[in-house]
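What you see is part of a larger complex, with each chain still in position.
For reference, chains read A and B in written order, and residue numbers begin at 1 within each chain.
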Amino acid sequence: MTFEPVVLFFLLGVIAGLARSDLKIPGAIYEALSIFLLLAIGLKGGVKLAEYPLASLLFTSLVVVGVAALIPLVAFPVLRYLGRMSRADAASIAAHYGSVSVVTFSVAATFLDQHAVAYEGHMIVYLVLLEFPALIIGVLLARAGTAGQTRWDQLFHEVFFGKSILLLIGGLAIGYLAGPDGIAPLDKLFFDLFKGVLAFFLLEMGLVASSRIADLRRYGTFLVGFAIVMPVAAALLGLFLGRALGLSEGGAVLIATLYASASYIAAPTAMRIAVPEANPALSIGASLGITFPFNIFLGIPLYWWMAERIYAGS
Amino acid sequence: MAMANSLQLVIVTESVIENTIIEEILALGAKGFTVSEARGLGTHGMRSGRWTVGGNVRIEVIGDADLCERIVATLQEKYDADYGLLMYTFPVNLRN
């Protein structure tokens, strides 16, 4: 299994973090890099979107989002009863795993490019659509049968006008409206530099993840196991769905990666606001400390390997 | 606004609820406030200001004892259980 060189920057970040280096990416830079990545992905998707009849996308989108709802609905009872976690913690972690990670998706796309595997351009639309439903499911799970009042208005506001969704959808719309020619003069910033910026971002993620690794001992082996088994199971679901929908092998790998990935940008903020009694260290520790590195180093090559088996058997 | 018997109320809390807290403070009658970025350690663990953990904010409100009392009571009831929160007061002399 080979991996993308860009993930070496994550490793460098982890090493720096574990060695307690004074290296740190300033917060303002991290913010700017994440705005860049979200906008660039949105623009890329919008340009591609213009090539497809929107109506044909509607059905598959509904299916991809509907099936994805299984992820938090399965994760919640597992965490609650097998993991003996509090209702709030189980719901919050389920929401993180039901949502998706933009960086994991980007690493997977880069991986496929590097191996010259083709994939459908509209995958990015699924990325946008999958980001938020799980957050709402998570809050519903946390509140089911309890008296605690939820700040629903704040949650909806956070979900739809929080910067991740806003930039993804905004980029999508601008890319769609401007078309390939209108976007061309922006290519040098948003597309040519994309992979380099991703490398920078992974460096910072490594730094942050390293501080999470230390925490993990406290959370016990159950959560660590969950953070590895859950993505693989979700990825399998994604691969079979991809084949059923007639997607290319590359497209199925991307659906699998979206299902397997856990959010650590939109979900933590939304959960902190809507389910404040959940411990954020647990959900971020699992998604960023284990699932993210697992996915970029082992998961993506594994999902591709599985995709080849599954598609060969068709 | 030189008035006697002013208190400075300092609130250190998570930046994720900055806007919510400021709405509460204004609704309770504060005429102004000053906010600055901070990080720190308390019973809710380290808040280093790195993303995914988030930082703290330090909110200062100058007002009379009554206002401070109302703010303290409201924030304690609604936010103390779930969020990192520290509140303290001390008397100051307003000079303009």
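Criterion: contacts are C-beta pairs under 8 Å (C-beta built on N, C-alpha and C of every residue); 3 or more make two chains touch, one makes a residue touch a chain.
Because the structure is a prediction, the values reported are computed rather than measured.
S.K.: Note down how many copies of every displayed chain the full complex holds, formula style.
M.R.: Across the full complex in this file, the copy numbers are A x3, B x3.
As a working rule, only the chains that are shown with their structure count from here on.
S.K.: Mind listing the subunit B positions that touch subunit A in their complex?
M.R.: Touching subunit A: residues 14, 16-17, 20, 45, 49-54, 81-83 of subunit B.
S.K.: Which of the residues in subunit A come into contact with subunit B in the complex?
M.R.: It comes out as residues 24, 27, 30-31, 154, 207-208, 211, 264-265, 268-269, 272-273, 276-277, 280-281, 284, 288.
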